[in-house]
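Inspection log for the structure reproduced underneath, given as structure tokens.
Omission of a single protein chain aside, the complex is shown with its protein chains in their original locations.
Order as written gives the chain letters A, B and C; numbering starts at 1 within each chain.
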Amino acid sequence: MTAGFGFRNVPRIACMVVIVAGFLSLGSLLPDSNPLSVSPFIVTLVGKYLAYAMLAVAVDLVWGFAGILTLGHAAFFALGGYAMGMYLTREIGTRGVYGNPDLPDFMVFLSWKSLPWYWWGSNHILMAIVLVFLVPGILAGLFGWLAFRSRVSGVYLSIVTQALTYALMLAFFQNGLGFGGNNGLTDFKDILGFDLHSQTTRATMLVFSALLLAGTMIGARWLVSGRFGRLLIAVRDAESRTRFLGYRPEQVKLLVWVVSAMIAALGGALYVIQVGIINPGEFAPANSIESVIWVAVGGRGTICGAVIGAVLVNFGKTLLTAWLPEAWLYGLGLLFILTTLFLPEGLMGLGHQVMRRRAEVTPEVTQTEGDAES
Amino acid sequence: MTDPTMCVSRRDFARFSLAASAAMLVGGKTARAAAPTGEPIRIGVLHSLSGTMAISETTLKDVILMLVDLQNKKGGVGGRPLEAVVVDPASNWPLYTEKARQLLAVDKVAAVFGCWTSVSRKAVLPVFEELNGILFYPVQYEGQECSRNVFYMGAAPNQQAIPAVDYLLGEDGGSARRFALIGTDYVYPRTTNQILQAYLKQKGIADADVMVSYMPFGQSDWQTTVSQIKAFGSAGKKTAVISTINGDANVPFYKELGAQGIAATDIPVMAFSVGEEELAGMDTKPLVGQLAAWNYFESIDTPANKAFINAWHTFTKSPKRVTNDPMEAHYIGFNLWVQAVEKTGTTDHDKVIAAMVGLKQPNLTGGIAEVLPNHHITKPVYIGEIQDDGQFNVVWQTPQEIPAQAWSPYVPETRNLTGDWRAPISCGNYDTAKKACLGTRHA
Amino acid sequence: MNASPLLELRNVSVSFDGFRAINDLSLSLQPGEMRAIIGPNGAGKTTMMDIITGKTRPDTGIVRFEGRDLTRLDEPAIARLGIGRKFQKPTVFEALSVRDNLLLSLKGLRSPFSLLFAKKTEVETFRIRALLETTRLAARAEEQAGSLSHGQKQWLEIGMLLGQEPQLLLVDEPVAGMTDAETMATADLLRDINRTRSVVVVEHDMEFVRALNVSVTVLHEGSVLAEGPLDEVSADPRVIDVYLGR
């Protein structure tokens, strides 16, 4: 399964992501009259998809390769988003409706007099980048250390991750927490002095996201393909066996878990920049479940599948919510059911099957893949 | 790249993205054919049809479809038919952003009617300002906002909350001297309560006689809160509850009130988010006498309202569908926009925005809604008591329409702010003391 | 005098929900010794292995390996001390190739960070080749372990055990499901291994135990019933009682 089809093609798909993003960005800078011109709407849309794809890669890392079904990964995504959102909020400066140079609008209106301590340094992009990785990393580390050490696994772990993101959602909904309550952070103006609403910034951000996604994909592939990756598979399939070989599976899982959380957080940061809003709704357990579904649709344990699943499902959602605003949930629900029933290995598995069928007619392919399921 | 095992060929991918772009350009579903000839004018409908907000917003989508239908039967706008583009932002705030952008950039709609929650409005605000769109927002809200691209057709706090408190303080409302402010923890209740606390203080109510409590969204277990209200009411002073509980959570709240036997004659509850639509899901017998403050009630007997209700029943083919305040707000907003387009003879956003201020539209319940320079409107305020048939009986109303204050004089930070989108000020948050526009101003 | 024993269990007891799985069990194993453990179902054989390898913690009693207290260590720590275990049901990493299974078992790198940047060394390649020979799996080295036959999986697991280079091997029913020829070959392999390492074998198959030709411990209801050469033990009336039932 690891040597599967979506996995081997990671570098190719990664390149493709960058190339497509590059074309779209260039196209969006062309005048409308040009036949190759791309609507700016598509640029922000694809930017959002890529951020989601990053989250999907993160989910795939822990679910596909370490066997941890997470129902709470959107929490790390959202935390990364908030860390970036804090920086973008500070960048607004005096351009908020109250014109307060120090306090974001929502604090002014709650009659806060000064910034709470955890906003310290949030006006520096470097601090933002550090926070994007550090906060979800530490939370994931703490959570994972406790959970894996005491061998919480299977559905127990899934439900606990769900409880985690649910608790965070409730916390962030509170206005008293200092992150804007239900409204979250929004109405951003600049990033590093560049106007977020300008087409050039948008196009650049898209290419930047694509590059980061491609890098993440290749990095993830590297992580799971070496000897560490083999151990990861071993832990996924027979965790207790690895213990008797002298390995500590909790360490292995913890490492992947934290890395995955950071990838999700990076996705969240890119998301906020391109979508322009972050609020507690991102912590909703439904979002985490959806991210798992993207991976399942694309194909678990293939990295490529995660990216393709995330983009396709979200693209479908965009289309259906516009075409069939009253019936699109039927389509989406049916998609999930049909995928699990008929494509247990996702779209990548479908590709795999097609290839195998083709391989049967082409004699030079000697290697036969064993069936992972016994 | 000749490897036969490649998952998707580059050509396929290109085709896919082309299909994507094409699909984008086609845009959203268009609703019902139009009678008048000429190039149709598209208007966007941005209301959640699924998810948690569908319960409130689906009706508003139907209202706009009805208004479009009626307008087209009257010959459209300036001889051109209207066409509603309906999308579903699925109660997901970032999806509102995406859909707003789609409506403005891809469907190129002349105006958008949409949003319910404050957060959805805040989410789309930057998009409307960036792409210079027009949004008609139909729901009562917390104020403290004044965007050039938004027309606020719902009540500002001074058009709902303050008159409601006045009523409770007065003899007809029971001369309440103790207030429990119960709300859902989000920006509308927070702001409204902040304003009300300042107002109550000014009216001589001691801090100890005001209790503030916030509950999470979708709270379904109100036992503790209701018993706290009962205990709070046992201090020997007439007590009233001011509820800013968000739509969904109201049903279990009222069910608990009824179960614990709190009658409106003992501790009246004044709600700002409970309308006919919410009551439709409840058995209102235990709630008779509980109060709500709105700018419209279905029960108000005027010819215009009767006609509107009839049209609504005909359109929905259901004589049971109720009407409510945000529906009237859409009615007003839609007609104001039609007026503006007909007056300017164009759908050009800048011209329409400029033409809006000063336009007048009769309310369904009598009186006139006038668009103010701060893009809010004048509104009458009604206080209704819940009846056992699920309707409200108006027990008090303002003698004339009240102009909206976008910025509350009871919040220290906004005491001096005013919004005026006419030249030469042309600013949503103009500081009258400093004589300066805070934040960005429209060129 | 005997040198200090390699493995020593003294007065070990453990119970689950009131059921005494191991009851005051004492057992010791000298360095280089091979011991067969037999006993009816539920005698506590697997639980004893669980206690030695750290999977189950005894309620009372002492467990020592080379004088070290094992009751305070967890499975990986005990494995790193040099105790290898083969399970009753063969457990190999089915999604990995035979070669990768062996690679993971090789003594050496154990921390996840060191694995991240590990390169396969010449020595490792050589060791794996040797193990493939020993377990007669060289021809299937690149196949997924899941596609092996039951007997081959047993052998692969023994190969993985050898890759760990343990001082003590705990082998739980190694010949279950094997043909007679495979069984005898396995007995040969274990005797071969025993030349350099100590071995504890749990087995039902008396032919196999006889072929091993080592002293036997009979477990019954969680404690030692009899100990000694197989012929002697199998003549013991108590043992006959236990096996035939009264």
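Convention: contacts are C-beta pairs under 8 Å (C-beta built on N, C-alpha and C of every residue); 3 or more make two chains touch, one makes a residue touch a chain.
FYI, contacts and distances are computed from a predicted model.
When the unshown chain is looked up in UniProt, the name that turns up among "Urea ABC transporter permease subunit UrtB", "NADH-quinone oxidoreductase subunit D", "Carbon-monoxide dehydrogenase medium subunit" or "Hydrogenase-4 component E" is "Urea ABC transporter permease subunit UrtB". Among B:E145, B:E278 or B:E413, only B:E278 touches the chain that is left out of the view.
Summary of contacts with the chain left out: across B:G174, B:P189, B:P326 or B:G428, the touching residue is B:G174. In the full complex, the hidden chain is touched by chain B at residues 49-52, 54-56, 58-59, 171-174, 185, 213-216, 218-221, 223-225, 227-228, 230-231, 233-237, 248, 251-252, 255-256, 258-261, 264-266, 268, 277-278, 280-283, 286, 289, 385, 390, 393, 395. For chain A, the residues touching the chain absent from view are 69, 143, 146-147, 149-153, 155-156, 158-160, 162-164, 166-167, 170-171, 173-174, 239-240, 285-286, 289, 292-293, 296, 326-327, 329-330, 332-337, 339-341, 344.
Going forward, only the chains that are shown with their structure count from here on.
In terms of the stated touch criterion, chain A and chain C have no partners in common. In terms of Cα centroid distance from the overall Cα mean, chain A ranks first. Greatest centre-to-centre distance from chain A is found for C, with centres as Cα means. Here the CA centre of chain A is 44 Å from the CA centre of chain C.
Chain A and chain B have Cα centroids separated by 34 Å. Of all residues in chain B, none touches two or more other chains. Residue numbers of chain C whose C-beta contacts span two or more other chains: none are found. Those residues of chain C whose C-beta lies close enough to touch chain A in the complex are 53, 55, 74-76, 79-80, 84-85, 87, 91-96, 100, 103-105, 109-113, 115-118, 120, 143-144, 146-147, 160, 164. Interface residues of chain A, counted against chain B in their complex, comprise 5-6, 8-9, 12-13, 16, 19-20, 24, 38-42, 44-45, 48, 94-100, 106, 108-111, 170, 173-175, 181-184, 186-188, 197, 275-277, 279, 281-282, 304, 308, 315, 318-319, 321-326, 328-329, 348, 351, 355, 358, 362.
Of all the residues in chain B, the ones that touch chain A in their complex are 1, 3-8, 10, 13, 17, 20-21, 23-25, 27-29, 49-50, 86-90, 92-95, 97-99, 101-102, 105-106, 117-119, 122-123, 125-127, 130, 144-146, 185-187, 190-191, 194, 214, 216-217, 411-414, 428-429, 431, 438-440.
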